[in-house]
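Complex shown without one protein chain; remaining protein chains in place.
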Amino acid sequence: MYLDFYRAFGISVDLALEAHEIVRGETGKEIPGVIVDREKYENSSVTIVKVVEESAEQLIGKPRGNYITIEAPAIRDNNRIAQQEVTEVLAEKLAALIKLPENANILLVGLGNWQATPDALGPRVIDHSMVTRHLYKYAPEELQGGMRSVSAIAPGVLGITGIETAEIIKGVVEKIQPELLIVIDSLAAGSTERIATTIQIADTGISPGSGIGNKRAGINKESMGVDVIAIGVPTVVHAAVIAQTAIDQFLEQLKANPVLYQIYRNLRPDFTQEVINNVLKPFAGNLMVTPKEIDTLILNTSKIVAGGISMAIHPSISSEDYEMYLN
Amino acid sequence: MYLDFYRAFGISVDLALEAHEIVRGETGKEIPGVIVDREKYENSSVTIVKVVEESAEQLIGKPRGNYITIEAPAIRDNNRIAQQEVTEVLAEKLAALIKLPENANILLVGLGNWQATPDALGPRVIDHSMVTRHLYKYAPEELQGGMRSVSAIAPGVLGITGIETAEIIKGVVEKIQPELLIVIDSLAAGSTERIATTIQIADTGISPGSGIGNKRAGINKESMGVDVIAIGVPTVVHAAVIAQTAIDQFLEQLKANPVLYQIYRNLRPDFTQEVINNVLKPFAGNLMVTPKEIDTLILNTSKIVAGGISMAIHPSISSEDYEMYLN
Amino acid sequence: MYLDFYRAFGISVDLALEAHEIVRGETGKEIPGVIVDREKYENSSVTIVKVVEESAEQLIGKPRGNYITIEAPAIRDNNRIAQQEVTEVLAEKLAALIKLPENANILLVGLGNWQATPDALGPRVIDHSMVTRHLYKYAPEELQGGMRSVSAIAPGVLGITGIETAEIIKGVVEKIQPELLIVIDSLAAGSTERIATTIQIADTGISPGSGIGNKRAGINKESMGVDVIAIGVPTVVHAAVIAQTAIDQFLEQLKANPVLYQIYRNLRPDFTQEVINNVLKPFAGNLMVTPKEIDTLILNTSKIVAGGISMAIHPSISSEDYEMYLN
Partner (left out) sequence: MYLDFYRAFGISVDLALEAHEIVRGETGKEIPGVIVDREKYENSSVTIVKVVEESAEQLIGKPRGNYITIEAPAIRDNNRIAQQEVTEVLAEKLAALIKLPENANILLVGLGNWQATPDALGPRVIDHSMVTRHLYKYAPEELQGGMRSVSAIAPGVLGITGIETAEIIKGVVEKIQPELLIVIDSLAAGSTERIATTIQIADTGISPGSGIGNKRAGINKESMGVDVIAIGVPTVVHAAVIAQTAIDQFLEQLKANPVLYQIYRNLRPDFTQEVINNVLKPFAGNLMVTPKEIDTLILNTSKIVAGGISMAIHPSISSEDYEMYLN
């Protein structure tokens, strides 16, 4: 599937890993200026896509930076061993990106709409996070050693607040002056297999137009004035992607036939788009595909993400404590 | 799209109107033993499919009885005039099916899982219903004249209770001996346009295997021993249907070409099914397509259904009172 | 009951009407510098307490300004006529306080914790509010004439965010520059009769230490730099107040007896406080008295408040539209 398709439907390719695969699929060769590393764990694998050159930035539609993707199909099956492993891998990868003194202030931001299940991941992570900033001021005796000053907000979405999410965050950032933002968001994936099984960490923050809620303004170092790490989990696939994939895979099988291939090549490029728009009306880009059990998947994934973040930002939270966050 | 397709994916065609259209589309002619009537209102239209002969029963996969479908795209846009009209049309059509004395007992049953948004319509309708049975016994002074004895349960789903929903309902029916069951359920539609815009009333109850939650046992006069009216609202489309429709509509355009048509005709019948299964793995039949705003749509539709039921079963609830239920 | 009592338990007297009554009860005479007006409606009554002099400010513990209290016991009984009347009275009183051009920007702020039922009034009002600010920018065609630019946030509470609520609000205020803040909060009352039957409008904003959540910093013109109107509804009575009232009313009956009265007079002033502390341990000032049906009461009251606000701030929303907000 081509990047043009996503653009036509106003859909972002949220995972750098998928954007990279799409572009490689189109061109059939490695993309200059992108470095890809892979690591294998017992129940999960990690792919690190480094976009290092400006040319690559434009090609795959992602700003320069590190995109770490943890894939672990087993966490969807409520496999606790796998969930624990992923929590620890997330903590480790995240900690490696955080170069801050122990007394640094960190602000967690849970993006998304808590009233719309697949978009509620960010607010749910906030619910499960370990917030300490107020204790420094009002109850220092409750602080163990090795805990950083952490605050957390769930700023809501434009349709409910009437305010650009980036504006709310920027206002809070200017007041409390954190050294780092960690922003959590629900993502859309290109394949249903990724729902609740993939976690992306990006040290580039959130680009304009990405995520389920289509953030209009970016939340990144440029707009916020501080480092921004984004953590995203796919919770949906756009229905348009499902429809396009079905047609593509159908045609793939037929391409062996030279006559058919010729017909297919002669199609107007927007022909498929018209078909899909017709199937999805009146919702178009707003139709999401989710599994029936999405409520449970969001709950479990939000605990993993909250646990991984807490272990990464509070040096005194050992892996013995992670269970508390896993649940 | 053919009924075979639905069977292959273990998906039911919940709306009799759609089943009728599919069969007519396949055969290209009227189905003997089925009578179809239509009525037009300001903001809505009503189609009554009467399955009157046993042969028709098998052809369209629906037991003999009356299937009244109210279609009103405007209710999805939060158009209050349209919502009010649909509430009244629902009340009128439902009242016409209820032939009971004023002192009859009616049990409302909200099917579905209140923890899974698109499946939560039934329990939400129960939340907005006007229950009176206990007042007859404990607080008769609170009863206005012309209110029937109404009770209501939301029995949950098999995965949460471990008990067939039909068994729970049957147990309660045997205890409280109602003269009528009204069963409310979320349905799957064949087209996204129907989500939260269509209401089906069926005097045949619920057939085995229908609805989002795939009820294994039927909830109908045969199993319950009393009349059962089912009210259903589509809240999802199966992702498999979206994928199949996309492929179908794509091919439809190509059929003009005789070579292509020939190739298509030569495909193994299960070829498309394999493609779709591959697109939807690992969720297969459990992937649902819903609009982003499904939480709001469920809330609004559940108020319309609860309002319509209350007006139909309590003769003293006039249309001046419907606003109470609409909101 | 004396103001000293409240101070001893760290409890604020949230309603100016009650503070005024307590002080008058203590001194037995009118308080200089306070003007009290009363209005009577069909189902409700309005008392306006104007604190006009600095001396009065200190006496009753409320900054100079207007405190409008609407009392309507009938709204608790789900009496829709009364709810409609109160919505309109609230709209009228609120509108009279708002002296802004039609193109003014207004920010609604729902204080409190949406996860703690009696403290959730503010966030619930936000859920039912009519937000338009984003439409001016992105969808002006959806705006009817006569709608002001309104945005809304529910900033959470210190224990969940780690950030003083006033800091979050101030950050957003500096970004979006509204001409007016309307802040909605759950209050504690001195009497259970007030729960969900009383609404206070104060053009002084929120004082430090008031409300269920004990805001540490004030949210008022001084701290925010713009006018702040506070709307509060009592949802709880502190258990300490219940205990103290029980003892007081018990003793009241005994005072006729001179011997007893002498004994009572000889008690150490902190004797009662010790008794009450003992009864309420280990929760002390954190024990709240609420009726069983508090969830429903919060829902209904939040609709009334949201409806009244919408009618007051959007000049084009007529009383014919209020039903939309009542429900």
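Labels A, B and C are assigned to the chains in the order they are written; within every chain, residues are numbered from 1.
To be clear about the criterion, a contact is a pair of C-beta atoms (placed from the backbone, for glycine too) under 8 Å apart; a residue touches a chain by one contact, two chains touch by 3 or more.
All figures in this text were calculated on a predicted structure; none of them were measured in a lab.
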Omitted-chain contact residue, chosen from B:E57, B:E167 or B:D248: B:E167
Selected from C:E18, C:E88 or C:D119 as touching the chain missing from the view: C:D119
Those residues of chain C which, in the complete complex, touch the missing chain: 73, 115-119, 192-193, 195, 212, 239, 242-247, 249-250, 253-254, 257, 259-260, 263, 271-272, 275-276, 278-283, 286-296
Residues belonging to chain B that touch the chain removed from view: 115, 126-127, 131-135, 138, 149-156, 158-164, 167-168, 170-176
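The definition used in the following text is that only the chains that are shown with their structure count from here on.
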Leading chain pair when contacts are tallied as C-beta pairs: A-B
Most distant chain from chain C, judged by the mean position of its C-alpha atoms: B
Chain A and chain C, separation of their C-alpha mean positions in angstrom: 40
Euclidean distance of C-alpha centroids - chain A vs chain B, Å: 36
Sites on chain A at which at least two other chains make contact: 115
